[in-house]
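Of the protein chains in this complex, one is absent; all others appear in place.
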Amino acid sequence: MDFIGHHVLSVDQFARADIERIFQVADEMQPYAERTRITRVLEGAILGNMFFEPSTRTRVSFGCAFNLLGGEVRETTEVKASSLAKGESLYDTARVLSGYSDIIVMRHPEAGSVAEFASASRVPVLNAGDGTNEHPSQALLDLYTIRKELEGQNRSIDGLRIALVGDLKHGRAVHSLCKMLGLFDHVEFNLVSPAELAAPADIVEALVAKGHAVNVWGDLQSGIHHVDIVYVTRTQEERFPSQEEADRYRGLFRLNQAIYTEHCEPNTVIMHPLPRDSRAQAQELDVDLNQNPNLAIFRQTDNGVLVRMALFALILNIADEIHNHARPVTWYTAKRTPRT
Amino acid sequence: MDFIGHHVLSVDQFARADIERIFQVADEMQPYAERTRITRVLEGAILGNMFFEPSTRTRVSFGCAFNLLGGEVRETTEVKASSLAKGESLYDTARVLSGYSDIIVMRHPEAGSVAEFASASRVPVLNAGDGTNEHPSQALLDLYTIRKELEGQNRSIDGLRIALVGDLKHGRAVHSLCKMLGLFDHVEFNLVSPAELAAPADIVEALVAKGHAVNVWGDLQSGIHHVDIVYVTRTQEERFPSQEEADRYRGLFRLNQAIYTEHCEPNTVIMHPLPRDSRAQAQELDVDLNQNPNLAIFRQTDNGVLVRMALFALILNIADEIHNHARPVTWYTAKRTPRT
Partner (left out) sequence: MDFIGHHVLSVDQFARADIERIFQVADEMQPYAERTRITRVLEGAILGNMFFEPSTRTRVSFGCAFNLLGGEVRETTEVKASSLAKGESLYDTARVLSGYSDIIVMRHPEAGSVAEFASASRVPVLNAGDGTNEHPSQALLDLYTIRKELEGQNRSIDGLRIALVGDLKHGRAVHSLCKMLGLFDHVEFNLVSPAELAAPADIVEALVAKGHAVNVWGDLQSGIHHVDIVYVTRTQEERFPSQEEADRYRGLFRLNQAIYTEHCEPNTVIMHPLPRDSRAQAQELDVDLNQNPNLAIFRQTDNGVLVRMALFALILNIADEIHNHARPVTWYTAKRTPRT
């Protein structure tokens, strides 16, 4: 696709070459995000960071990504603070807000709302999550993380073996990631979930049709045996038809260091879309994994900044201009460099 | 008036020459707002954008206007997040906050509160709406829009024929606009409202005393026949003494394309202070007007940025310095240029 001036609404709009272009630009963002250099290429540009649903992490990540390119950020954080509550249409909101900034990032609780907003906007719009529908920059940062983690092991996304664990039925992040991985070659998917929360048939069928291997597992241990990546999402008890059914799975999808050591290959990378529920009863990632160097969950969020910088750079057509506006950082930055 | 260092609290403080000066500076802001150039004239300046009542549109518009001049924006968005809730006086709040920034924009739900705040502030304060009282930048952007729309038709504000439609009793925007139009010559006012929501007598009398023509109409069709501008505000059912009285007017003040085509002159400009309630039962502007090139409601909000930039420039005394800090825009901006 041609990125310049275009909206980013769905992972479906990307071909493999587009993804590779985004990742190439994301790589170039590393020195700016890690503060060995700064760039002022977007000095004077304004991002409208419009969050009609709370999301601290995603909002701050987009905002910082724009600041790191030298631009300014104007924000909205609550639907009740907005005219939408007074019966204003998304069309009107888009026409008005797109007169204020150079580009808009938008989150909204309703599926399809961001695309509707974008169709009336006079500036490019990035979907930062529209309900159960899409959150394309999350899928891109997940895939970018997979690529970077495997690079260290001299592997690539082609031929990847991945376990997707947890609620595979409702998880927006998992669905988008599957679609994007499907664009690559010979990926082996290990789908690990309670039967009630299995991945939708259309997603599985599309992967099979493209020639990928799909294995379905009902327990964690079997699914994570021979994979490069374990991608865990929360298994929410309230998703089950009854508490009885939920009880059958209690504790079965929680990954901890002991299970990892016993069942995973030595360099298996652990991922999670975050936030992770760290309370004892949560079916996610145990805190005893925090010292595991293969826990990549915070590298994921760091990579999110790179990917979002890359999207801004490509859409606003300054990817090749960044280094012309660069200079060294003159303040203290040493603690940022070492990352586990 | 002398703008430098002064508060902007009320439309009453402006003479005709002041308004014309603001509009002249607003015209000069066009290339910056439309992104053919950027200016950094206020680099290092800080706006305190203090919204003690929600208003996404006005808040973001002021914030972007300041960013477009190169300045930074610090914000507050909720009264409950502020010390006002703990019994702090507006005097104390003003003394404290005016130590943090170069200029303050303030919205507050209580009439008179912004003037009270301003009297204790050590920096200039712009009223962005104090309850039912005043919202001077809204009135200025409305009048600026009228001027610009008529310019294209080789007409001016002198001799203007305008229809004001809807709730003329409570509408802060309408009252302020009437006051400012009253400063010009030979304006014809067509006041279109239910009898229960008629314009206050003192406003009408002041216009008549200045030699303007004032016609009062009880139905939409008669009032919009021979006018240059139709300015519509919402007719809220809850404003009526009883539902019975409200029911008598249901649908009578809703403008749509069919009524426009049948009753308006070909180039009649349609305005609205926004937000517009686009739900079917709303007595405002029908969405079928969205394709009408004379629908100026989004040009109004665009003009709001220009007018607010002009106010900042005049008060902070950098109106003549802007172009010395200007440079070309280097990022993608093509989609902003064509505006309907």
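To keep things simple, chains are lettered A and B as they appear, and every chain counts its residues starting from 1.
The working rule: a contact is a pair of C-beta atoms (placed from the backbone, for glycine too) under 8 Å apart; a residue touches a chain by one contact, two chains touch by 3 or more.
These figures come from a predicted structure and were not determined experimentally.
Peer 1: Which candidate, A:203, A:305 or A:318, sits in contact with the chain we can't see?
Peer 2: Answering carefully, the residue with contact to the hidden chain is A:305.
Peer 1: Among B:124, B:194 or B:275, which one is in touch with the chain left out?
Peer 2: Of the listed residues, the one touching the omitted chain is B:124.
Peer 1: In the complete complex, the non-displayed chain touches which residues of subunit A?
Peer 2: The list for subunit A reads 35, 38-40, 54-57, 60-61, 63-64, 67-68, 70, 72-73, 75, 77-78, 274-279, 282, 287, 290, 297-298, 301-302, 305, 329-336, 338-339.
Peer 1: Tell me where the left-out chain touches subunit B, residue by residue.
Peer 2: Counting over the whole complex, subunit B touches the hidden chain at residues 4-5, 41-46, 48, 72, 74-78, 80-83, 86-89, 91-92, 95-102, 122-124, 315-318, 321.
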